[in-house]
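The complex appears here minus one protein chain, its other protein chains still in place.
Letters A and B name the chains as they come in the text, with residue numbers starting at 1 for each one.
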Amino acid sequence: MMHLSRRALFGSAAAILFAACGAPPPTQAPKPVEPAKAAEAAKPAAPADAAKPIAKAAPTPAPTPTLPPVFTPVPQAPGTTKLLMRVHWAGSSFNEFQKIINDYNATQGTKDKIYINLERFVAGQAGPIATFIADFQAGTQEDIYHLGQNNLADLAARNFFSAPTMEVQNYIKQNFLDPAVRTGTWEGKIMGYPTENQPHMLFGNTKMFQAAGLDANKDMPKKWDDIRRVAKATTKVEGGTKTQAGFIVHYQNGERITVQRLMFQFVNGAPLVDLSKTPPVWDVKSDGARAWTELMANMYADNSLSADLGPDTITWPQRKGNLISHDAFAVWFRLVTAGQPGILEEQFTAPLYSADGTKTGNMARNYHFLVSSKSKEKDLSWLHLKWMNEGPEFRMQNFQTHVFGFVASVKNYELPKFFPAQMKTAFQESISGPNQTIMPVAKGMNEVFNIFRDNHDALVLGKVTAAEYTAKVDEELKRAMSQAYG
Amino acid sequence: MRAKVVSLAPSRRRMSGGRLLGEALSYVFLLVTGALMLVPLLWMFVGGFKEQWEIVNVPMVWLPAYWRWDNFVHVITRSPIATGFQNSLIIVPIVTVLQVITSVVGGYAFAKLRFPGREVLFVGVLSTLMLPGFLIQIPLFVVVVQLGWLNTYQTMIVPFLLTPFGIFLMRQFISGVPTEYLDSARIDGSGEIALIWRIVFPLTKEAAAALAIFVFISHWNGLFWPLLVLRQRDMFTLPLALFTLQGDYGTYYHHILAGATIAVIPVILVYLFFQEHIVRGVTLTGLKG
Partner (left out) sequence: MADETRTIRARRGLLAPLGLYGVAAREAALGYAITGLVYLFLLGFVFAPMLLAFYVSLTRWDALAPLSEAKFVGLQNYTDLATDNRFHWSIVHDFEWSVKAYIGQIGLGLLLAIIVTNITRMRALARFIAFSPFILPIVATAIIFTIMMDPTWGPFNQTLRLLGLPTSRWLLDPVSAMNSAVLMIIWKYAGYYMVLFMTALLAVPQEYYDAAHIDGAGPIQTFLKITWPLIRPAFLFISVINVIGNLQVFDSVFIMTGGGPSRATEVVVLLMYNTAFTNFRYSVANAMAVILFFIILALTVFQMRVLKSDHAG
């Protein structure tokens, strides 16, 4: 009877396979690949990849590329306390940041007696909360967090973070852009250093304007009727299929959809949310708010929207659409790294205006460095963050600007070097204007994003009318707020 | 009463015309289905060798112009895949062996041992399958933390010593074994434990092998639990490493596909290995029921 053999089979199979794979484990090394967008959900449906022109000619065999050097962490110096910092970046962004951390550990760190251990989130941007909770319960959470403000309110309300000293808070207030500071403020306390800024502009493709007999310099739309008109004029339908959409919609990403609506409503004098009340009151029903919904519905009716061509992460870089409103980071992540050649120079940048074309403004939303309330080394954490975020070097802010293409959050902010001249001017004028809003710091934002995403996706595919959208979103938002604050 | 031998080879009989047509149609159907099954897998294998643009190009690029082994090199050297591989290779076979043993023993108890209350107790075991896995896992995580088992091998093994799924499976298959065979062994003086060892295990080889394969594969591919309890990269198992790869590389499909290919190789080998064993072996069905 072969009854023993099964056990032996397992054992020997395991042994053989184990032996066969003798590669030694790699050292804890970050991954040096081209950057993938930091704030993107790690959803495969949104390729932010380097797509070459379609129908490339027969390719010549590419030489094996030399991989860029990997910045392995420097070893911990004796006498230093180890702090854990986690970020969500990928590829060469992480690699470049590791370089900065290495610098710190080798120089200032030895003076501060701090060693920073840099790690990456495991769960990715789409959902770190589960692991945050797990870590928090287990006491294995990082000392220093780098987070956007979406979850700030929910986490801060649950005593997840520990605010810095008044001295640090005052420094932040004095040296950083006011909107960028407000996105990190909870119950009057400034919770951490803003690491970058993401203002929002309207982009158009000058070549597509030309092809439609227009001139971007003169015809870049201000009034919403003009947006509709230009979108219609720059939509191309060939043989029954749409090949170019006049207006690129954000699709399947709740955060971007909400940001876009926030901006449009803000400049139109109908702010999306009123934070002075508890729970906050969202407005999609006022005339100013409904004007945006109707704009989308009308553009759908004109067949000018891009939803059926795929997500904006492809339609924009692949020249499938013309107008789009987006944050600053999109320039690097969509156009420079993933876009077809030349697309950056074709962009014309302009601010958003109210429906009547008279008022304009901009917004801020940020990431912050924050310290865990359960950290055993809070003072040391803030000591390190001082080096990382304070002037004159403003290391983190400069890093974000020149590696990611964000706009810096310090008062004398810099714009990314690769922005074309017209783009720089447009951003500069818009950010320095008096009319600035922020992404709300409120609880339940994730649910808000989901609500806007699901309903907006239906709207831009023509599955619901503007009136249906308004009624549904209003009801769902009320419910979400009562659940988050109740 | 003779033991009956049923092998994978069917009995030899002259085939009628109708049967031949049936055979032919079967082959055609299998060919089409087989092709459909294989295409995504092959696409994944080949994709691991392509450059990114070759994957997303219109029109389709079937084969890469240049077979990029460096995708694999890149993934192995620059990502946690290699350590993940090793960790999985330690943990998963252990779990598989343990689960097969406990499932056969447990399944046998519920199928053949007679004791009052057996059916109710069995339903109790079965009911545990119905609670969504991940919601047990959060409180379980808290338990594991109290035990200080976070980030260790035992936390990947001990909670999986036993599986109601396996017990259920073995119970169903063992209940098809005629009881007289066992009783006659008892009369011959066999102790209960020896009974299990000498008779039950060999009789259930086919089902136990199938269970082993399922357990191996589902544990090889398990993601959520390691995500919760493994907090450091050098302890990651392979699917977790693959998941971080996807996060790290965003949408660099050529690397993701290369990583997925690497992740699949041992499972294919295990399956191939077991196929050999099953085909080579003979299934004893015992007496006519």
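Simple rule for what comes next: contacts are C-beta pairs under 8 Å (C-beta built on N, C-alpha and C of every residue); 3 or more make two chains touch, one makes a residue touch a chain.
Not measured: the values here are computed from a predicted model.
Looking at B:168, B:181, B:201 or B:236, the residue that reaches the missing chain in the full complex is B:168. In the full complex, the hidden chain is touched by chain A at residues 41, 43-45, 126-127, 129-130, 133, 136-137, 154-155, 158, 160, 252, 308-310, 314, 444, 446-447, 450, 453-455, 457-458, 461, 463, 480, 483-484. The chain not displayed touches chain B at residues 4, 6, 8-11, 22-23, 26-27, 29-30, 33-34, 36-38, 40-41, 43-44, 55-60, 102, 105-106, 108-116, 118, 121, 124-140, 142-143, 158-159, 161-162, 164-165, 167-169, 172-173, 175-176, 179, 186-187, 189, 192-193, 206-207, 210, 213-214, 217, 220-221, 223-224, 238-239, 242-243, 246, 253, 256-257, 259-260, 263-264, 267-268, 271-272, 275, 279, 283, 285, 288.
The rule is simple: only the chains that are shown with their structure count from here on.
For the pair chain A and chain B, the distance between mean C-alpha positions equals 39 Å. Interface residues of chain B, counted against chain A in their complex, comprise 51-54, 56-59, 65-66, 68, 70, 74, 76-80, 82-83, 85-86, 89-90, 93, 96-97, 100, 138, 141-142, 145, 150-151, 197-198, 201-202, 205, 208-209, 212, 227-229, 231, 233-234, 240, 243-244, 246-253, 255, 266, 269-270, 273, 277, 281. Listing the residues of chain A that touch chain B in their complex gives 1-3, 6-7, 9-11, 13-14, 17-18, 21, 23-26, 28-29, 31-34, 36-37, 40, 42, 44, 46-52, 54-56, 58-62, 64-65, 67, 70, 88, 90-91, 94, 119-125, 130-131, 133-135, 137-140.
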